[in-house]
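In this view, the complex is presented without one of its protein chains, the others remaining in place.
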Amino acid sequence: MTATVAVAHASARRTRGRWTRFVLRRARRLLISLWILVTASFLMIQLVPGDPVRAALGTSAPAELVAARREQLGLDEPLLDQYLTYLRDLFTGDLGESILTQLSVAETIGQRLLATLSLALPAFVVTFAFAVPAGVALAVATRQGRRRRTELTFVGTSIVLASIPEFVVCVALVAVFAVNLGLVPAAGRDGLDSYVLPVLALAVGPAAVLARIVRVEMLAVLDADYVRTARAKRLSALRINLRHALPNAVTATLTLSGLMLATMVAGTVLVENVFAWPGLGGTIVSSIQSRDYPLVQGAVLVYGAIALTVNTLVDVAIAAIDPRSMIGDS
Amino acid sequence: MRRRRPEVLRTPLGIVGITLLVILALLAVLAPLVWGDRATATHTDNMLAGPSPEHWAGTDNLGRDILFRTLVATRLSIVLTLAATIFGVGLGLLLGMAPLLLPRRLGRLVVAFVNVLLGFPSLLMVLFLAVILGVSTTSALLAIGIAIAPPFARLVYALGAGVAERDFVAAARIAGVHPLRIMVRHVLPNIAEPLVVNATVTASSVLLAFGGLSFLGIGVQAPQFDWGRLMQDGLAIIYDNPLAALAPGVAFVLTGLALNLTGEAAAGTFGAKSRIRTTRSLTERRSVSPRSNTRDADTDLVLDVRDLEIAFPGPYGPVSPVRGVSIALRAGEAVGIVGESGSGKSMTALAVAQLVEEPGRVTAERLTFCATDLRSGRRTAHDALLGTSLAVVFQDPMTSLNPVMRLGSQLGEAARRHQGLTRRQASARAADRLRAVHLSDPERRLRQYPHEFSGGMRQRAMIAMGLMGTPRLIVADEPTTALDMTVQRQVLDLLQEIRRKHGTALLLISHDVSVVSSICERVLVMYAGRIVEDLPAADLYTQARHPYTRALIGAVPEMTTDLDAPLATIAGQPVDPRHVPDGCAFAARCPRVTDRCRQEEPTLQAGPAGTVACWHVGDPLPAETKEVAVG
Partner (left out) sequence: MSRLDFEDVTVRYGHHTVLDGVSLTVPEHQIMGLVGESGSGKSTLARAAVGLAPLSRGRVLLDGRPVQSQGRRRPIQMVFQDPSSSLDPRMSIGRSIAEALPERLRRAPQRAEIARLLRLVHLDPDRAADPPARLSGGQRQRVAIARALAGRPTVVLADEITSALDVSVQGAILNLVREMQRDSGLTMLFISHNLAVVRYVATHVAVMAAGRIVEQGPTDRVFAAPATAYTRKLLASMPGGGPRPGP
């Protein structure tokens, strides 16, 4: 008895050790990626041809103002000093100030980011809530070439939906539901009603794409030897499909979902534009057009950091489902 | 020779996709030539008009015709999409192939670089570059190209590395073929299809990305216009004329559709040559003959199968890989089925285990397991019986266990369902069963995943899984083919031990005569879906009378084989179940063939040792062509 317990502990230790190593490896990769992101966003402003401040303020701006802003941004100091200052400021949460409005970039982004996430997260949830059950159900129903008509209808519909760009969805939704029917507001962020169209616009395309991927993955898994083994054990169809097949099918889906969430946060740029949503996307676009570099720099940094963190979390989630994914990566 | 239509054009999706692509290409070429002037002509007297006979989609804020603007914008939209796609795909190809050509360390660096790039969403990259390069069409083009390169590079690398591992690439390297030439001649052609499919789908996302940038005002700049630009202009006047935004929107959808449909159809024709495999069992009563009553069956029989037939629908009528097979097994008896691949032996095993799936159909005059007629009732009716009394062991232990489930739950789940054990009881039973198959440290094993096991250990675990109940019959389909000789021996000994201890019957399928004869009492030889000989294993080497059986025996070298004589061979190819010849199926490969063999199919006839289906069992063998041994 004691021997068994001791062995069990040893095994648990081994497993824990592997997990720790895996999470550490992933954390290291995240840190390296974040460092590259930070450096890239720092260099961005340096790589702008000509004088960024002059470009931002325009040719008519007085020379003293340009000089003042250059001084303020520290652009006249040596490159390395600028870099170190940038890093130090970053750790204190200081992303600099807008060239045009002189407002704190960190504050502006903080407010806008909340609005953006309030669109992206619900859209992400809606996408998954629809795509995974739909993909699984269709795979089970259409495997081995059954129900060809259902299959064709699904594939056709999902391709059509996936082919519609989100800004077209937006415009179409606005035209139908807001302009013609007047059911929901056409733009702005005001109450729950105002979330319906933007969230829908964000979710339609990804949901169609994801449902197709889930179905294809699931079809492949349903043909696997271990599913045949499960059938040989005469388990219920529910257990075979959900316990044996699904976890094997979703690892590939999850890999994609990380990218998808990142894309969704970015995709809000277009959706926010249509719905006049006070989010980060609109801020980025307007700051690119007005060449307000510190603001773009901050936004790129925040977007990138979110995307990289999400990807890392997804990797860890996959490892929890499929322990094989922990081995073989260095 | 009939002329073949390209595969892509054989599916409805493909036809629609290609047709749309052709129309778009024509529009891209012709529209600016024909309607270029009308698209840019301003009519200040007719601004923001709704649809009318002159302007089907109305006009914009300068009175320009929206329909013509949309049509003319086809060229710029498509040219930009193609240019960015080609640039990005080319860059991706370079980045993806580089690690395969560069020295290892350098290659790894490239892979790591691509992995980091993959972490950044592409729109972010586009924005980043738009800042540095300034807002212009060229910078948008470069930015999108660079943004799509990393995912494409990863695909190229993953596929390419897969091909580069294959033996023909190793053979080319050994033959001294230059690495670059290997890449061009061997690797790229073998990954071209998925790459083309992916490039098509990528093109559709490039279309959207470019449209998106123009829509945001950081892509195509006025006075040039593409669909994205038109959408943005249209959105501004959506309350005056919704069609102004919807017309370019429709153009986007149709183009995206054309690319996606073509890609999907191409992927379908290239990739999914779907294998027909197990689904659910579908056993039917064939003809209710008076004999097919379980009452008069030998109650001693664990398994009684008569006249088993399996059919799959084929394009030219049903295909029957198994035709009229009868097997009877008593408790504790071990029967082996041997034959080449395609002889129907594995299919027979699947049918016995009730694992032949739709669209396959199993019919039999009798199909009785433990005195229960498996043909009766719903397909789930016999789950409890089969789940506890029938164990199945498959060929490849590497793929037959679920990689994402701990061994404990894989072993315990059937017992919990069929025997009503609690989780704790099932786990205790599982540990006990692992001990029974001589796996050390069973409690720890239960918490492990299959990838932590060796092949032999997995096969033991599979057998332990079958022992969770009290099996009356073990169906083992090539259980040792994927294993080493030493491990093979251990697994066979284990099966033997179970049989002796519990009186379990064993149906062992193998292509190797020596494996079957070493543990079975009776051997069934299958050829082209039929049993051609049935004889005691002890008599196999001395009394086998069918020419096929004798050739199978002679082809396998044993530790006692005569080293001076060549091994027996069987000329020709096995029978394709889609074209089973009249007469004896083995006739074409048989040294003793006569006209009678080609016309009449022999049936199983009893002889001194077992039964055999051959017209020439009595005849002496023709003089074998002996190779002259070189001294």
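Think of it as A and B in the order they're written, each chain with its own count starting at 1.
Quick note on the criterion: a residue touches a chain if its C-beta (ideal position, glycine included) is under 8 Å from a C-beta of that chain, and two chains touch if they have at least 3 such contacts.
Values in this document were obtained by computation on a predicted structure and should not be read as measured data.
Participant: Of the chains that are displayed, which are in contact with the missing one across the whole complex?
Facilitator: If we consider the entire complex, the absent chain touches B.
Participant: Specify the residue from the set B:R10, B:R108, B:R185 or B:R596 that touches the hidden chain.
Facilitator: Per the contact definition at the top, the residue touching the missing chain is B:R185.
Participant: Of the residues B:E358, B:D441 or B:E521, I need the one that contacts the missing chain.
Facilitator: B:E521
Participant: If I consider the whole complex, including the chain that's not displayed, which of B:V116, B:I570, B:A588 or B:L604 touches that chain?
Facilitator: For the chain that is not drawn, the touching residue is B:I570.
Participant: Looking beyond the chains shown, say which of B:V79, B:A170 or B:A236 touches the absent one.
Facilitator: B:A170
Participant: Just checking the interface: what residues of subunit B touch the absent partner chain?
Facilitator: Contacting residues on subunit B, toward the hidden partner: 166-168, 170-177, 185-186, 189-190, 332, 334, 340-341, 455, 484-490, 492-493, 496, 499-500, 511-515, 517-519, 521, 551-552, 554-559, 561, 563, 566-570, 573, 627, 630.
Throughout what follows, only the chains that are shown with their structure count from here on.
Participant: Using mean CA coordinates as chain centres, what's the subunit A-subunit B distance in Å?
Facilitator: Measuring from centre to centre gives 32 Å for this pair.
Participant: Flag every residue of subunit A that touches subunit B in the complex, lowest number first.
Facilitator: Its residues touching subunit B are 4, 7-8, 10-12, 15, 29, 32-33, 36-37, 40-41, 44, 47-49, 143-146, 152, 155-156, 159-160, 162-165, 167-168, 171-172, 174-175, 179, 223-226, 228-236, 239, 243-244, 247-248, 251, 259, 262-263, 265-267, 269-270, 273-274, 284-285, 288-289, 293, 296, 300, 303-304, 307-308, 311, 321-324, 327.
Participant: Could you pull out which subunit B residues touch subunit A in their complex?
Facilitator: These residues of subunit B touch subunit A: 12-13, 115-116, 119-124, 127-128, 130-132, 134-135, 204, 208, 211-212, 215-218, 231, 234-235, 238-239, 242, 245-246, 249, 252-253, 256-257, 259-261, 264, 274-280, 353, 355, 357-359, 380, 383-384, 386-387, 392, 394, 396, 399-405, 413-414, 417-418, 441, 443-444, 447-449, 451, 462, 465.
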